[in-house]
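Sharing a structure below in structure tokens format, with a few things to ask.
A single protein chain has been omitted from the complex, and every remaining protein chain is retained in its original position.
Should a chain be cited, it is by its letter among A and B, assigned in written order, with residues numbered from 1 in that chain.
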Amino acid sequence: MPKAGLVIGAGIAGVQAALDLADQGFTVYLVEKNPSIGGRMAQLDKTFPTLDCAACIMTPKMVDAGRHKNIKLLTFSEIKGISRKGKDFRVKILRKPRYVDETKCTGCGACAQLCPVEVPNDFDERMGVRNAIYVPFPQAVPLIYTIDKENCLECDLCKNVCGVNAINYDQQPQEIEIEVGAIIVATGFNLFDSRKKEEYGYGVYDNVITGLALERLLSASGPTGGHVVRPSDGRIPKKVAFIQCVGSRDEKSGNTYCSRVCCMYATKEAELVKEHVAGVDVKIYYMDIRAFGKGFEEFYQRAKEEFKINYVKGRVAEIIEEPSTKNLLIRAENIELGEPIEDQVDMVILSSGLVPAATNDLEKILLIKIGEDGFFAASNPKVDPVTTSIEGVFIAGVAEGPKDIPDAVTQASAAAMKASILLKE
Amino acid sequence: MPEQFEPKILGFLCNWCSYAGADLAGVSRIQYPTNMRIIRTMCSGRVDPTHVLEAFKSGVDGVLVTGCHIGDCHYITGNLACQKRVEFLKKVLEEIGIDPRRLRLEWVSASEGGKFARIVKEMIEDIKKLGPSPFRKEAIGVEASA
Partner (left out) sequence: MEKIEPSTEEKPRIGVFICQCGINIGGIVKVPEVVKYAQTLPHVVYAEDNIYTCSAEGIASIKEAIKEKNLNRVVVASCTPRTHEPLFRNACQDAGLNPYLFTFANIREHCSWVHMHEPEKATEKAKDIVRMAAARASFLNPQEEAEVQVDPSALVIGGGISGITAANCLANQGFKVFLVEKEKELGGMLRNIYKFYPTDEEVSHILEPMINSVKSHKNIETLTSTTVKNVEGYIGNFVVTIAKEGEKEENKFKVGTIIVATGAVEFEPIDKYGYGKYDRVLTQVQLERILQGGRQALGKFVKPKTVAMIQCVGAREEKAPRAYCSRICCMVAVKNAMQIKEWYPDANVYIIYQDLQTYGKDYEEHHRKAKDAGIKFINYTRERPAEVTQDTGKKLNLKVYHALLGEETQLDCDLVVLSTPLIQHQEGKDLSKILKVPIGPDEFFLEAHVKLRPVDFATDGIYVCGTAHGPKDVGESIAQAYAVASRAAGPMANRKVRTEAITAFVNRDLCVGCRMCEKLCPFGAHKIEEGKSTVIEAICKGCGICAAACLRRAITMRHFTDDQILAEIKTAFLSESSVGGL
């Protein structure tokens, strides 16, 4: 009897690993803490260097994972404990209550239409709103609504309009236990908390945002319908600056590693800003441009030559907000010219680095060795990039370290391969 | 009271991008007028020039062909084939006395719900200005029989 596998985290890496194993005939439990699978890639507008629409290329994979007969999707769920059973694992999973009956909800959305509560939504990096009963985004898998009990007024408007009586305020958390032969950890990343770089004013100045927040502004299905506007006054910016290596390659912030994708995502976003806003001036303040992947160098050259994006080799010392206009003054050093720079712009995008998303609790449960940089450590990053210090537990995607989508997908398939050998035993 | 001319517009949408874009317009509740009827194909490369001509023969006033953006085609080169055919079709339309502006080609991605709605609205206005198709007659819709 072939064993089942467990994949923790349903971003693009988790989804790919689950699909590979499921296609080989294994049962896979795909556990995701959010109400929908999709992870960070679902938040992106376009991907570099092809400028594919992220949602367009990802949703078919998400739908496949949601429908696959061998994949058991456990969304809005968390791992509570893992213990050994011989070579296998016994895993306790907590299914958090949605207060909506999963077996009844058809995703029709009539409830959200009537919900009077609006709160900032995480999916739009808090630049947009959602209701107390919500799906995180329209293409969510599964397309089942969830009630945010903290903000719910229990006004019954949703309950009364639901044609299948799916709303249940009394739903209880459910703990289940499964037995698996292999585990793949694909818990992804959060952005570096840019408030730690106090000199850049993130969290204080309205018009200093992260690259991920910009993705939501750029997205046609985002909070501004794809219009790049300043958070302070909704006006279209005329001058935009990107700052690289925020929370990366930086002793002071505690992250000395390079986050690997920021040069490329800033270049991509800079191009998209140029496409969205006619005549906008875009500068990127950088240390090194790391355009090492397939098609990356060509993409970067195009950004310089065709899109006329201005790359300035310089370290930004501080950003100061002009209180009446909320414009921003950048103080930097142009390393090439050896001169100080003062640059007034309307909006600053921080290319914040990647930090691991796995919570402390999960790390304690998994017991995998963690590197100095906080990411899960591969046993030998050279010749065995997906194996960890615990036999039977593999890692994939940014959980192992910052990387782009193709490298995450590759690593996910690699982890699936290793897991499949164990599951066959 | 003179009745206003309401264009009949037929849209060919590819399954992977443009149909999804039209779906998103719906999900986002973006409103547009009711003049369009949609035919779904797997790829814009399936859109046959003879079908488009048949559509005009059946009396539609405008035909919208949509597909994935160049480079994004699920079948790699389908939209390129479609582009060439539409170019050729426009010339044919001109020859047979149909204003080539009645045929419109657009690339719509799955996240461009707003764009889809905008294109539909624009096209309705454009076709209103061009007036009814010279091929329009009464009693058109031929019932299909097996």
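Here are some notes:
Everything that follows uses one rule, which is that a residue touches a chain if its C-beta (ideal position, glycine included) is under 8 Å from a C-beta of that chain, and two chains touch if they have at least 3 such contacts.
Given the structure is predicted, the values throughout are model-derived calculations rather than measurements.
Taking the complete complex into account, A:47 is the one of A:34, A:47 or A:210 that touches the chain left out. Those residues of subunit A that touch the chain absent from the view are 12, 16, 20, 23-25, 47, 49-50, 52, 57-58, 61, 63, 67, 104, 106, 108-110, 143, 161-164, 249, 256-258, 260, 288-298, 301, 335-338, 371, 373, 375, 380-386, 401-403, 405-407, 409-418, 420-421, 424. Although one chain is not shown, part of subunit B still touches it, namely residues 3-8, 10, 15, 19-20, 22-23, 25-27, 29-35, 37-43, 45-51, 54-55, 58-60, 74-78, 81, 85, 117, 132, 138-146.
The rule is simple: only the chains that are shown with their structure count from here on.
Residues of subunit B touching subunit A in their complex: 16-17, 20, 24, 27-28, 68-69, 71-72, 109-115. Against subunit B, the residues of subunit A that register as touching in their complex are 45, 50-53, 55-56, 59-60, 138, 219-221, 225-226.
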